[in-house]
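Here we show just some of the chains, and they stay where they sit in the whole.
Chain naming follows the written order as A, B and C, and within any one chain the residues start at number 1.
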Amino acid sequence: MKAAVIVSPGSNCDRDVQVALQQSAGSEPIMHWHGDANLPDVDLIIVPGGFAYGDYLRAGALAAQSPVIQEVVARANKGVPVLGICNGFQILTECGLLPGVLMRNAGLKFICRDVDLRVEAADTVFTLDYMDGQVIRIPVAHNEGNYFADDATLNRLDGEDRVAFRYCSPEGRVTDSANPNGAARNIAGILNEGRNVLGMMPHPERLADPMLGGNDGRPMFDGLVEALVATE
Amino acid sequence: MRFVAGCAKHRCMKARILITLKNGVLDPQGKATEQVLAGLGFGGINDVRQGKYIELDLAENNPTNALNAVRAMCEKLLANTVIENYEIDLDE
Amino acid sequence: MSEITPEIVGEHGLTPEEYQRVLRIMGREPKMTELGIFSVMWSEHCSYKSSKFWLKKLPTEAPWVICGPGENAGVIDIGEGKACIFKMESHNHPSFIEPYQGAATGVGGILRDIFTMGARPVANMNALRFGAPEHPKTRHLVGGVVAGIGGYGNCIGIPTVGGEVNFDPSYNGNILVNAMTVGIADTDKIFYSAAAGIGNPVVYVGSKTGRDGIHGATMASAEFDDDSEEKRPTVQVGDPFTEKLLLEACLELMATDAIIAIQDMGAAGLTSSSVEMSDKGGVGIEFDLDRVPVREEAMTPYEIMLSESQERMLMVLKPGRENMARKIFEKWELDFAIIGTVTDTNRLVLKSGGEEICNIPVPPLVAEAPEYERPWVATPPPRVLAIDDALADINIAPTDALARLVASPDLCSRRWVWEQYDHMVMADTLRRPGADAAIVRVHGTDRALAITTDCTPRYCVADPVQGGRQAVAEAWRNLTASGAKPLAITDNMNFGNPERPEIMGQFAGCIEGMTDACLALDFPVVSGNVSLYNETNGTGILPTPAIGGVGLIEDVNNDTTSAGFTAEGEAILLIGNTSGHLGRSMLLRVFSDNYRDAGAPPPVDLEAERRNGDFVRDLIVGDRVSACHDVSDGGLLVAAAEMALLGSIGAEISLPTTGIPAFAWLFGEDQSRYITTTSAPEEVLTAANSAGVPAIMIGTTGGPQLTVGDGNSISLLELRNAHESWFPEYMADV
């Protein structure tokens, strides 16, 4: 399987994703510089977390204009799986691959801590190794993770089963107190219509090594590798 | 669209852009500011909304061109039209 | 016509005697830019004129020290060809004026000190002291400082893994913001600042220069005040995004062999960086200031040399490597300008508009910087409090006392703080904030660094010598409790006005105590920083020698342990001697009307410290204990409660059978102690006995509550609520 991690100036989780992918795939992903529009042929594109362009103006807005992002959009439209994590999610909404926006956290503070997520869609290449309804523990670390979209969009996301993860209590209940940032309907991650683009605020790459205190992120990378190796 | 650069040689225009949240979009920052203002003893504040203000210096002397350019910048980058409105004000 | 009046000299912070020295060195009246350069180089901040005499006494050597104080940061060997580079630095005054930007640029500055030496920063720490919680400014300052530290560190993507927060009225007008960065480099790829190679290009990289932070007093002089403009702010604004680019670009260039010397532009920007590079290299430097990238129009040479704009570096390159270097910086969208050359004159020569506006001999500018042995008086020895007196007005159940203590501003959970810091980015944080030392893996290896910051100012003010010892010993203890071998420290000496003999006495005392501890514990000082004049209306801050300690864990799979209880039904052992010392304790601070902040602080017996610590580390590395935590503020019961909360497992703690009153035993702050848990207590007790280390069993883990003696208990739930609520409630709606 060949994967590319998009590196923007200000990406800072690019190496973390690289390590997690390598651990599951056994091979190194391509680290692709944002300024280079010539993206090689790959089976998976990851837009990692960080503060591309300092998150100035709006998180992800400036990075969404990078030369390579148009190419990422084109590949996504052809069906190549694209995973946007945290700042990557913000970039994917800003470039129009995913609906809605990520606004400033309702508490107006940066939040870094583990949260519980309920897996809502275990039928995608990203979530193969999870089960529907499973509760996983994954960290968030963001200032702008408050997912917003109008009701019609939210209804559509729900109706088409395109919410991938929701913030929940340890028992799997979707409650206000389990919502770290005010996200509409506790949404932590969403899919595009083709289900080959996933944007999520939590960082699976940060808990993909038991030494770090948890391993619930690992199945995402293992699952991707299984699915994409199988289609080769 | 291309402008000729250099404010010294050409006349310069200033564009002032106000970017505000659309009606119905929650504004947690405005809400928080409102609460803190109330806590500081400022009464009678019915609503606080917070937005962005951007100033651009343009090397352009044709107002129509300038307005078109700034509008394009807003659509493409400066505002997120899913949640934001923008207002452009040009002066010379 | 004399340009330089006594008023101008005064505004530049130079005494008449110091100005005479300038005249002697120059052999003529200095030009304005030259005066500005002397002024910043001879400021307290750059010259350490009041503190140098004392700092020289600190032990700085050990076999693992690669580079001690004097460079941008200290360097120690951590094995496998890797070096750890670290330092702590203050940004106190700017953070009081503008907490967000002051703290943010403090983080930016210390990061540059680390990566300028070739290290990739891997962890940030912060030691913060604020005024009394009820002081009207405190909440605003706490909010701004924490957001600023997070704003910078989170954006650049270096985890902020720990620190400390204290409150005390002495900081009402002078908060302390000390930031520490730890980085890792290859031992054969460490970069220094000595310029070399006559004719080599001197290159400016990073952000453009603006009028940031040029000293307010000098700006007021008519010559330099642009009368039409508003009074310019002296606060710098940080740009973490540009710093991230600068970091990556520098590391990319460092991977080649192009750099001969490199120095960040910190305080006094271009001035101190160029003077340091030329002085260390024994060469001269010549600049054409017209080539310096500037952000604002009509900047004078004086302003360019004194600007404190952030995110800039100065380098000497090998000839012929300029274009390759330029390409790297252009790729990262940063300015790159060749602004001068290395010369054989030993002089700093500056040209602007084709005219020479500065020509200073560098060796005397540095070597003849003033150095004062200021008069000092030792702090009078405090009276030791009798236990019975201290406890006379305290009448409350132990668990009630515990609940109030863990909810007090000084002992409550700092979660509100660290959750605003990205402490996990880089995916090597093995132990997150909330326990003793943070543990950060050396990327791609099984080694790790343990990192801590410590200081107990309320001890230091009562007895600077014991306080200095205690600060170093506590750092050592925190590292030890995580299983690490403590290697070295950085320090940040925060004190009041050095021109007052009592303050100098505090400084001298703390240095003496630190020296004792560093020697006894093999724990040398490799870098540091001094911040004086932390004083408002004649009241100084508590003497605060903040210590940042680094230790090494050789095998993360085996050599460390949990800080919280890990299993039910295990024996809880107390290592170290307990006498029930209550002077300056948190117990008295919270509960006593008569003896709040009174008495002598607990003495530190350094031999016992070493013996107990080495014994505990052996237990951890030998896998003979299941958890370990040191006993510090609040004493034994607070430490046990912290372990219970961390592990979500309760405990029964027994009361002493010796003559010590229960409260002295539970809440006394005797030093050099640890709590450990084990399923084989006899074995550990026997080992302790033969090592000459005091150890007793004090209880058993288990259950949903903490019980003291016969039946006085508190549920973990209640305890956790008490511990977790103070900070968020205090900071609500700021």
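Everything below uses one rule, namely that a contact is a pair of C-beta atoms (placed from the backbone, for glycine too) under 8 Å apart; a residue touches a chain by one contact, two chains touch by 3 or more.
Since the model is a prediction, treat every value here as computed from it, not as a measurement.
Student: Can you tell me how many copies of each labelled chain are present in the full complex, written as a formula?
Tutor: Whole-complex stoichiometry, label by label: A x1, B x2, C x1.
Just so it is clear, only the chains that are shown with their structure count from here on.
Student: Building nodes from the protein chains and edges from chain pairs that touch, which of line, ring, star, complete or other describes the result?
Tutor: Shape = complete; every chain linked to every other.
Student: Where the centres are mean C-alpha positions, what is the separation of chain A from chain B, in Å?
Tutor: Those two chain centres are 30 Å apart.
Student: Go ahead and note the Å separation of the Cα centroids belonging to chain B and chain C.
Tutor: Centre separation, chain B to chain C: 41 Å.
Student: Based only on mean CA positions, could you tell me how far chain A sits from chain C in angstrom?
Tutor: Their C-alpha centroids are separated by 36 Å.
Student: Which residues belonging to chain B are in contact with no fewer than two other chains?
Tutor: Chain B, residues with two or more chain partners: 32.
Student: What residues in chain A touch two or more of the other chains?
Tutor: Counting only residues that touch two or more other chains, chain A contributes none.
Student: Going by the contact rule at the top, pick out the chain B residues touching chain A in the complex.
Tutor: 24-26, 28-29, 32, 76-78, 80, 82-83
Student: Any idea which chain A residues touch chain C in the complex?
Tutor: 9-13, 15-16, 19-20, 35, 49-51, 53-56, 109-113, 139, 141, 143, 203, 205-206, 209, 211-213
Student: Quick one: which bits of chain C touch chain B in the complex? Just the residue numbers, please.
Tutor: Within the complex, chain C touches chain B at residues 733-734.
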